[in-house]
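Of the protein chains in this complex, one is absent; all others appear in place.
Up next, chain A:
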C-alpha cells in the first residue's frame, strides 16, 4: 500500500490554550509535602483498589488492606509516570511536524504540564514509598505496522486519550475522598484539573484523525475498534500488579491477580471506569460493537 500522508490537523484550541495560561501554576512550590503519610490512613480510596468488592479484600487483615492501598497507589502513580513518559515522547516527536502545526501551541502546554505531573507523581512515590514500580515488559515489535499511516497517528492520540480518561476516573474520585491523606488528595485534584483540558483536546484530535481514517480507509475502522478495545482491557489490567500484592504481604500474587481480574464484581467496576470512554468511542463509530 502506498504511504498516504496525513492531512493537517485543524482544531480550535484557543479556549484550551487560554485556560492553560490562566490556570498555570508552579508545581515545584504549590504542594505542602508532609514528612510522612499518617499511619493507618489509606493511600488511595479503598473502593478503587483492585480487590474491592471481592472476598479477597475481606480476607485481608486491616494491616494488609492499608498496605494494599499504599502499594496500589504507588503502582497507580508509577503507571502514570511510565505512561506519560512513553506517550509524551510521541508528542515531542510530532510537535513541529507540518501535520500538527496548527495545534503545536497547545502541544507545548501539554508537554509542559505532563512533565510536571511526572515530577509530582514521582516525588510522592519516592518520598513516601521509597520506590517506583518498573514499566511493564514490552514487546519490541510493531503491533500496528500493518495499519495505514493516518490510522497509526490516530492510535498514538487514542492511547493518550484513553489513558488519560481512565486515570481521570481515579483522580476525580480521590480528589474529594476525605479518608485520604491531604497530600494524596491534592495530587489527584491538581492532576484532575489539568487532565480535563487534555481530555478535551484528546477528543478533538482523535475525532479529526478518525474522520481522516474513515474517509481514506473505511475498512480500517473495525480493525481500529478491535485495537482500542484491546487497549482498554490492557490498560485496566495494568492496575493489577502482582508486585503490589507481594509488597502488601498477600500470598500467591499471580493467582490473586488472575482471580481478581475474573471476578464479576471487578468486571462491573471496570465497566464503571470505562463507561465514559466507551460511550465516546461508540458515538465516534469505533466502539466494541464495531468489531467484525
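By definition in this document, a residue touches a chain if its C-beta (ideal position, glycine included) is under 8 Å from a C-beta of that chain, and two chains touch if they have at least 3 such contacts; residues count from 1.
Here is the rule we use: contacts and distances are computed from a predicted model.
Chemist: Of the options "Lipid-transfer protein", "Na(+)-translocating NADH-quinone reductase subunit D", "Carrier domain-containing protein" or "Transketolase", which is the UniProt protein name for the chain that has been left out of view?
Modeler: For the chain not displayed, UniProt's protein name is "Carrier domain-containing protein".
Chemist: Please identify which residue in A:26, A:61 or A:138 touches the non-displayed chain.
Modeler: Result: among the candidates, A:138 touches the missing chain.
Chemist: Which of these, A:101, A:126, A:254 or A:267, touches the one chain of the complex that we don't see?
Modeler: Looking across A:101, A:126, A:254 or A:267, the contact with the absent chain belongs to A:254.
Chemist: Return the single residue from A:64, A:179, A:207 or A:238 that touches the missing chain.
Modeler: Considering all chains, including the one not shown, the answer is A:238.
Chemist: On chain A, what residues meet the omitted chain?
Modeler: Residues of chain A in touch with the missing chain: 134-141, 143, 146, 227, 230-231, 233-234, 237-238, 242, 254-255, 257-258.
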